[in-house]
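One protein chain omitted, others in place.
Right after this comes subunit A.
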C-alpha cells in the first residue's frame, strides 16, 4: 500500500540529492572565500525574497519589479516561442510532405539557420527599433529552426503503408494532415519545442542585455553596473528556476498529448506477442 508513495519519495530524493549537495558545497566555498563577487546561496535567496515580495495584498504580495520586469520578459519569451511553434510546425509539416518544396527551400533554410541569432539583434534593432518587436523577432528567428527541422523530420516519418492506407480509404486532405501527419510527427515536434523553449529564454535575456529599459536581462545588466552583485545573482537564480519550471510544464503537456504511445517497458512485450 505504501509502496507507491515511498518509491516516489525516494525518486524525489535521488533527483535532488546532487542539486542539494552542490548548493551546500557552494555555500561552504563562498563562505570561506568571502568574495563580494560570489555571495553564498543563503544570502542570494534572502535577496530574492527582498527583491520580489512585498507585504502588499493588493499586489498579491509581489513587488513592482515582478510586474514591470519579470512578467513582460516572460510574455516576450513565451510569445516569441508560440509564434515559433505555429510557424515552425505548419511550415515544417508542409515541407516534410512536399519533396519539391523541401528541395527548393532546403539551401535557404540551411543558410539562414547558420546565422547566429544574436548577430541579428543589430539588424532587428534597425528594422523594428528598441522594444518588444525587435526582441520577439530575435527570439522567433533563433528558436524557429529546431521546431521547423523536427517537424519536417516528423512529417517525413509517415511510412508508406500509412500513406497507402489513407489513400485507399480516400482520406480527405485535412483529415490526413490533422489525424495522420500531425500525430505521427508529434513526438519529434515536442523534441523541437523543448529546444526552442530554451533558446527563447536565452534570446529573451540576450536581447534585453543588449538594449532595453526593463526586463530580466536589463536588471542583470543594471545590477552589475551598480556593483549590486547579490541582486545580479538573484536574477540569475530566477532564470534557472524559470527554465526548469517551463521545461517541466512542457514535459507534462507532452506526456498528456503523447499518451497514446506504448509505455517504454510495455513496448517490446507487445511487439513479441504475435498471436
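Observations, loosely collected:
The rule we apply is simple: a residue touches a chain if its C-beta (ideal position, glycine included) is under 8 Å from a C-beta of that chain, and two chains touch if they have at least 3 such contacts; residues count from 1.
By definition in this document, contacts and distances are computed from a predicted model.
The listed choices are "FtsW-like cell division membrane protein CA_C0505", "ABC transporter", "NitT/TauT family transport system ATP-binding protein" or "Oxygen tolerance"; the UniProt protein name belonging to the chain that is not shown reads "NitT/TauT family transport system ATP-binding protein". Interface note: of A:42, A:59, A:98 or A:172, the residue touching the hidden chain in the full complex is A:172.
Among A:59, A:133 or A:261, only A:261 touches the chain that is left out of the view. The chain that is not drawn here is touched, among residues A:43, A:113, A:162 or A:214, by A:162. Residues touching the missing chain, restricted to subunit A, are 159, 161-162, 164-165, 167-172, 175, 179-180, 183-184, 186, 260-262, 266-267, 270, 273-275 (touch as defined at the top).
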